[in-house]
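The complex is shown incomplete by one protein chain, all other protein chains being positioned as in the whole.
Now for chain A:
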Amino acid sequence: MQRDWPDILGGFALAACGAAAAGWAWLHYDLGSIRQMGAGAFPVALGLLLTVLGLIVALPALRRSGTLPRAEPWAACAVLASVLTFGLGLRVLGLVAATALAVLIASLPAPQRGWGWRLALAACVTGLTVLVFRLGLQMSLPLWPRLG
């Protein structure tokens, strides 16, 4: 039997988040009274609610069969790596290199072979980005890598 993993894992993960948030808020923030609720009251209540809801989703799913969704781990990794490269590289590599690199990484999982179109796309997007954001909107961004 194929278990309903999305509901089981998702439900338990949410319940854990809720319990952690409620616990943290309980320990660190003032709960106050009903008349004058403190900073902790609302997060604690929400955390407990999320814990209960997560369990309501997860527990019945343990005894139920379900279908697995079609995950795309390769696509997810490439897209996230592309965003992180851009974010962490922007100040160090400069706008041009960060954009070109991010586009190349992002295009890796695309369902089309060959490097020609990828390089052409990187060049086009980089050109457009510089044109729109640097020259058009005048955002203060370093264009080239910082040397030394």
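Here is the rule we go by: contacts are C-beta pairs under 8 Å (C-beta built on N, C-alpha and C of every residue); 3 or more make two chains touch, one makes a residue touch a chain; residues count from 1.
Following the convention adopted for this analysis, contacts and distances are computed from a predicted model.
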Listed names "Acyl-CoA dehydrogenase", "TctA family transporter", "Cytochrome c-type biogenesis protein CcsB" or "Na+/H+ antiporter subunit C", with the criterion being the UniProt name of the chain not displayed: "TctA family transporter"
Chain A residues that touch the omitted chain in the full complex: 6-7, 9-11, 14, 17-18, 21, 24-25, 29-30, 33-40, 42-43, 46-47, 49-50, 53-54, 56-57, 69, 71-72, 75-76, 78-80, 82-84, 86-88, 90-91, 99, 102-103, 106-107, 109-112, 117, 121-122, 125, 128-129, 133, 137, 139
